[in-house]
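Every protein chain but one is kept in place in this view of the complex.
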Amino acid sequence: MRLTYREALNQSLREEMRRDDRVFLIGEDVAYYQGAFKVSKGFLEEFGSRRIVDTPITELGFTGLAVGAAMAGLRPVVEVMTFNFAILALDQIVNNAAKIRYMSGGQLSVPLVIRGPGSAAHQLAAQHSQSLEAWFCHMPGLKAAGPATPHDAKGLLKSAVRDENPVIFIEAQLLYPTQGEVGEGDYTIPLGAAEVKRTGSDVTLIAYSKMLLVALEAAEALAREGIQAEVVDPRTLRPLDLPTLAASAKKTGKVVIVEEGWPFAGLGAQIAESLYGRVFDYLDGPIVRVTGRDVPMPYARNLEDAAIPDVERVVAAVRQVLYRK
Amino acid sequence: MYALGKIGGFCHLYIGEEAVAVGAVDALQPEDYVFSAYRDHGHCLARGSDPKRVMAELFGRATGLCKGKGGSMHLIDAERRFMGGYAIVGGHLPLAAGVAFAVQYRGGNEVVLCFLGEGAVPSGACHETLNLAALWRLPVLFVCENNRYGMGTPVERAVALYTDVSQNAAAYGIESGRVDGMDVLAVRQAVSKAADLVRGSRRPYFLEARTYRFLGHSMADPSHGHYRSKSEVDEAKKRDPLHLLKARLLAERQAVEADLKAIEQEAARAVQEAVEFAEASPALAESALEDDVYTREEGASWRDRGGRVQ
Partner (left out) sequence: MASRVIMPKLTDSMEEGVVVKWRKAEGEFVESGDVLAEIETDKAVMDLEAFASGTLRKILVPEGTTVPSGTLIAVIGESDEDIQEILAGRATTSESATSTSRAATSVAVTTPAGTVPATESPVSPRVRTLAREHGIDLGAIKGSGPGGRIVERDLEGLIGRGKGGVESAVREVPLTQMRKAIIRMTTQSKGPVPHFYVASDADMNEGLRLVEESKKQTAHPHISINHLVIGAAARALVQHPGLNASFAGETIRLFPTIDIGIAVGLEDGLIVPVLRDCGRKTFAQLVEEERVLVARARNRELSPHEYTGATFAISNLGMFDVESFIAVILPPAAAVLAVGAVREIPVARDGRVEIGQRLKLTLSCDHRVVDGVAAAKFLQTLKYELEHPHPSLPPRGGG
């Protein structure tokens, strides 16, 4: 069936909440407001206020509370209105959620999902437009996913809810209205499995979340020039599916990574390093990254557009790795 | 043992504050939960953890409560519902509220006892937790051990409402009380009452226990010096909770010196056994370094496995 990304999340979470009474949703405006981005539309009516919990604007407090609830055996889904606000809860995520399993020597675990939009929208300016996946991927003890399509969103969210570990589930405001074919019924997509979204033999494009759509569009543009790009979507950011990424890199020998976050110490730097370790002898040149510009996000629309990777920049990067003008 | 190098890192001793842990925990039911900060040795032992396994954890051995992976500041004994042992000041308060949330979610009547120091009261984590606990009527019993000093900063220089720290909770509409933290029987009575209230009326409570630590903040810190005078420490030692209890038992309960001596000897023996056990235990093999970073099995939470209560 054809659903929007937002509807796919709604369906996924609804099915999980029906399936397991321990699952509950907590966050700002998730109940009566039906969710800041309407992901939890209809939930209060179906599940009641015991399981759909509106919070004050205290990210540290309610995220930490969710960690405690997970320690006691529930399976909370925390909605952060955006991941920009999750920075306030970082101590609870990093010092508690990620570490309690390890510090307790395996006595306790934290089956928790923290989900929400995690990249720029339009003209939301510097404090509302950040892509912070690199921070979360840095922490042992956390898992992280960033699905790009409605089908992937539904299946991955189910896996995240059922996972015994804290999972950072990164959506995107601009992805919520996008549409796609979504599988019927109960299906999961395992965490740690990438997908080749488009096959090709001339160059490998690696992109996730919103940037996957940019990469696919760039692939279409390149096809018109006779260049067949292979587009690989990691889907899960930690753990990365390196065998799939490496197989594509080995096949084409030319790799372009597209990411919205800042360049220095971004996730793409890790992907590149991992690929160099595996397929160095098959690369025809250095891996090229197309990233957000190294600036706080400006407000003006033209400046914002310049700061985020677009099809032109991806096509230029492909020409660069193919040594074409 | 710390001075001998057997215990590494930070070690925060509880000497002088024992009455609070013992009195408070003794007033709880086995199915209640206990949270603490990093000064957790007393709380953990009071909850009934095996001293051998506590000492082994301090020594970093595989037989420790957390297999040597937690250490002094992260003693955790899930079977006894001693949920830890946390090093970020105030950081564990939301966790306590979360466990209380789970109790409420399941319709249970357990109490979550959350120890904190007065230095944690001004933190954002504390205020956000107090607000949530009051707002949602979470069954959390906060026991604030006011030992008058953060590391080297006295309470009057850290907490605006310092004359009565429990006022901070009252500001959120949370019922509060105060107790002499050097008197173990008084503490037990106060916590017992508070726990009944929390259990019965399903709302939080904030108890301030006025106590004193005889040594420095941690093994690395001086017990007196610039931040407090030796005479102040000596004065406080006159009300050593162990001596207070001893005096009362002799005076009011017909106890005999010999009995008390026997108890002291038994305690010394237990400590000695614990040290020997820890000494003889191996450290975890390096091959286990990456175990338990992630939970791999389904239903791995001790709760799912029907977490036993001692």
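A few notes on this one:
A and B label the chains in the order they appear, each numbered from 1.
Here is the rule we go by: a contact is a pair of C-beta atoms (placed from the backbone, for glycine too) under 8 Å apart; a residue touches a chain by one contact, two chains touch by 3 or more.
Computed from a prediction, not measured in an experiment: that's the story for all the values here.
Considering the whole complex, the hidden chain is in touch with A. The chain not shown here is touched by just one of A:253, A:268 or A:309, and that residue is A:253. Considering the whole complex, the residue from A:42, A:243 or A:285 that touches the absent chain is A:285.
For subunit A, the residues in touch with the chain missing from this view are 201-202, 253, 280-285, 322-323.
To be clear about the criterion, only the chains that are shown with their structure count from here on.
Chain centres here are Cα means. That of subunit A falls 39 Å from that of subunit B.
Across the interface of their complex, subunit A is touched by residues 33, 64-70, 74, 76-79, 83-88, 91-103, 105, 124-125, 128-129, 131-132, 135, 291-304, 307 of subunit B. Partner subunit B is touched in their complex by these residues of subunit A: 24, 50, 55-56, 58, 60-74, 91-92, 95-96, 100-109, 111, 140-141, 143, 162, 164-165.
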